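Showing subunit A:
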Amino acid sequence: MIPATLILLTSLLFPGIIGKVKAMVSGRKGPGLVQPLFDIYRLLRKGNVYSTTTSVIFQIAPLLYFATILFCVSFVPFGDTAGLLSFQGDLFLFVYLLGLGKFFLIINALDAGSGFEGMGANREALYSMLVEPAFVVLFGTFAMMAGYDSFYGIFAHWHLNSSTYLVLSLLACYILIQIAMIENSRLPVDDPKTHLELTMIHEVIVLDNSGFDLGLIQLGNAFKFGIFGALIANFILPEHQSLWIRALIFIGVIFVFAVIVGLMESFRARSKMEKNPQFILTLSSIAAIAFLVALIITNKLI
Partner candidate 1 sequence: MISLLVIAFGVTLIYLAVAERMKTYNSLIAVQGLLLFFITYVELESLDVWHLILILMETLVIKVIVLPYFIHRLLIKKGGDRSVALVVPGYISLTVVSAIIFFSFLLSYLLHDQQIQVKYFTGAIAAIFTGLYLIIVHKQVFTHMMGYLTIENGIFLLSLAIGNEMPLLVNLAVLLDVFSSVLILGIFIDRLEAFSTLDVDQLEELKD
Partner candidate 2 sequence: MTEIYFIISIILIVTLFIARVTVISHALVFIYIGLLGWLCVKEWLLLDQPVEGLLHADALGVLFLFVTLIITFFSTIHYIIYAQKRNQGVRAIAIHNGSFVIFVTAISGVFLSTHIGLLWAFLEASTLSGAALIYHDRDRLALEATWKYLFVSSIGVTLGFAGIMFLSIAAHNTPNDIGSLIAAAPLMNIGWIKTSFIFVLTGFSVKMGVVPLFTIDIDAKDSSPSPIGAMFSGPLMSVGFMAIYRFYQIYSHTSILPWMNNLLLFTGVLSLFLAAVFILKTNNYKRMLAYSSMEHAGLILVAFSTGVTGYLVAILHLTIHAFAKAGLFFEIGQVHRVFSSKIMEQCGGYFKISPIGSITLLAGLLAIVAFPPSGLFMTEFMLFKSLMISGEWWIVFIVMFLLCFFVYAMVRNFFTLIFIDNPNAKIIAKVNPLESVPPLFLIGTVLVVGVMRPEFIIDLINRAILVLPH
Partner candidate 3 sequence: MNAVHIFEGLTVLTLLVYFVPVRWKQPLCLLLSVGLAFITTTWAIESFTGQEVKQPLSMPFWFHNSVLVIDKLSAFFLVIINFGTLTSILFSRGYMKMYEASKRSQDFSLHYFFLLWLQIAMTLVVTLQEGLPFLVAWEIMSLSSFMLVIFESEKKEILNTGIYYLIQMHVALFFVLAAFALVEAKTGISGFDGLAIYFKTYPSIPMFLLFFAGFGIKAGFIPLHSWLPHAHPAAPSHISGIMSGTMIKMGIYGILRVVSFLNESLMEIGTIVLIVSLISSVFGVFFAIFQHDLKKMLAYHSIENIGIIGIGIGTGLIGKALGNPVICLLGFSGAILHVLNHSLFKSLLFYCAGSVYNQCHTRDVNELGGLIKKMPTTSMLFLLASVAICGLPPFNGFISEFLIYKGFFSGLDKNIFISLLFLGGIIGLTVTGGLAVFCFTKAFGIVFLGAARTNKTNHAHEVSSSMLLPKFLIAVPIIAIGIGSFSFMPYIEGIATLYLPAGAVAPINMIGPVLQPLSLALGLFILLFVMLLVWRAFQQRRVVITTGPTWGCGYSGLTPAHQYTSTTFADNLKNLSMSLSGMKTHYHPIEAEDIFPSEKRKYETHQEDELEKILILNPSKLLLTVMLKFTFLRSGKIQHYILYGLGFILIVALLTIFNVL
């Protein structure tokens, strides 16, 4: 119960922190930390505007997207305390549930029947296709080392005592941060700051969603960040400490993560569309390298 609540709470603040950081870097005062929360709250109470071309898909899809993310939260453990619901192989369910969410987000975009959203949809499809291997290979590595294929199993057997583990953890953190950026289509893959039609992936997918649905989607995105933050945190959480300390560390990590994201977004330009696939594939190859490193550690390679 604790990890889930922690993740949800922290991720609620996540957009705010990013926004604040970016504002401060660019020398503005910027909106308050909870401003995004207010936006979402307002959206959730607003009425919807549906395009005449849309169908029932358009109404269900955002909900399903949100549901998948919300549900994925429950797999994430908290150090050596298991997640809300954790079993052998929840890893795959996690990946595929996110996939399900994307599936519906994409057809949601296509439902509006506008060229812009089609564009966003097919890019989303391509990028999520490209990014999945990186995640799976990364966790394959850990599963190999831990001998478990559930998040809990992996993190419960994750010891930061040896240097090699540290190396792996750093690799993992890097990859996870990038994956998080891509999953939420932030820089360098896509730039939410720019005007809608130019942010060609994530914002444009939801171009026609409004009110409640839009709110859900944005909330979902926030949670997604939270989840990845939590995953990163799990690498760093020390075992057998008292709950409170770990909670503090956890929140700290999430905060740092948010700040990093903010900084990256401020100091990085969006790369050209053609460059993106290459960039995403590098993650997979880095993950593969991580796998080889792991092979060395568990001295299979020699």
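Just so it is clear, contacts are C-beta pairs under 8 Å (C-beta built on N, C-alpha and C of every residue); 3 or more make two chains touch, one makes a residue touch a chain; residues count from 1.
Quick note on selection: all candidates are chains of the complex that A comes from, given by their letters.
This structure is a prediction, so every number in the text was calculated from the model and none was measured.
When the candidates 1, 2 or 3 are screened for touch with subunit A in this complex, the one that qualifies is 3. The residues of subunit A lying in touch with candidate 3 in their complex are 44-57, 59-60, 63-64, 66-68, 70-71, 85, 87-90, 92-93, 95-97, 99-100, 102-103, 106-107, 109-116, 118-119, 121-123, 125-126, 128-130, 132-133, 136-137, 140, 143-145, 147, 149, 196-197, 207-208, 211-212, 274, 277, 284, 288, 291, 295, 298, 300-301.
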